[in-house]
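With one protein chain withheld, the remaining protein chains of the complex are depicted in position.
Presenting chain A:
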Amino acid sequence: MQAPPFTWAGVRHGFLRAQPLGAGVLIYGLVFGILATEARLSALEAVLMSIFVYSGSAQMAALQVMREGAALLPLLATVLLMNARYLLYGAAMYPWLGGAPPAQSYSSLFFLGDANWALSMAERERGQDDAGFVLGSGLAMFLPWVGGTLAGRLMGGLIPDPASLGMDFMLVAFSAALMMGMWRSRADLWPVLAALAAGLVLVPMLSAGWVIVIAALAAGAAGALMHRP
């Protein structure tokens, strides 16, 4: 497989091109920082999580599991299920980055996020060949995410009682909104119904972490079963 070009000009171009998306990421980072305060994470812990886990949805779900007592296995299963879509993102990137040296391809994948993946794939369609674009646009998402986390965590300490401000409801509200944003077609109905049935039955029996895991697996099974080619 032929190595794609990977230049600093490409990195710079990707970084600048993704700037409008960075503002949104900054706000999500602030929200995560505030939620982290509520889950009793220190500023250092919140920032380390944003650097090394670097996935808004996975981190917010992980906070919910941590509040239930931080059992390791449901925590990891939650991160795995929330980030399972990255397996596809990576697969779709393979024809482009596959030929690049590992240092370039794996660092690009470390900084990969939903928005810059979509942006990069769109740019690729328009003839972008420089693989540096992926790393550059990834960094444009990563920096405001980490900065927003720190700022949100420091501001979050000033909020007197998160529950009185409804802040403990933020994750639930966000999930509902993200779900509506993710909705593509009526085919999505079956996975949602399967997850809902599993979730409602299991809530009194299992911890929140496992409810999330099993609801996701039910959705995945329904998605596969109801798939029409």
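Definition applied: contacts are C-beta pairs under 8 Å (C-beta built on N, C-alpha and C of every residue); 3 or more make two chains touch, one makes a residue touch a chain; residues count from 1.
One rule holds in what follows: contacts and distances are computed from a predicted model.
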item	value
Omitted chain (choose from "4Fe-4S binding protein", "Phenylacetate-coenzyme A ligase", "Branched-chain amino acid ABC transporter" or "High-affinity zinc uptake system membrane protein ZnuB") - UniProt protein name	"Branched-chain amino acid ABC transporter"
Touch criterion as defined above, residue of A:3, A:16, A:155 or A:200 at the omitted chain	A:200
Listed residues A:32, A:89 or A:133, member touching the removed chain	A:89
Residues belonging to chain A that touch the chain removed from view	24, 27-28, 31, 41-42, 44-45, 48-49, 52-55, 57-58, 61-62, 64, 66, 70, 72, 75-76, 78-91, 93-94, 97-98, 105-106, 109-110, 112, 163-167, 169-183, 187-188, 191-192, 194-196, 199-200, 202-204, 208, 211-224, 226-227, 229
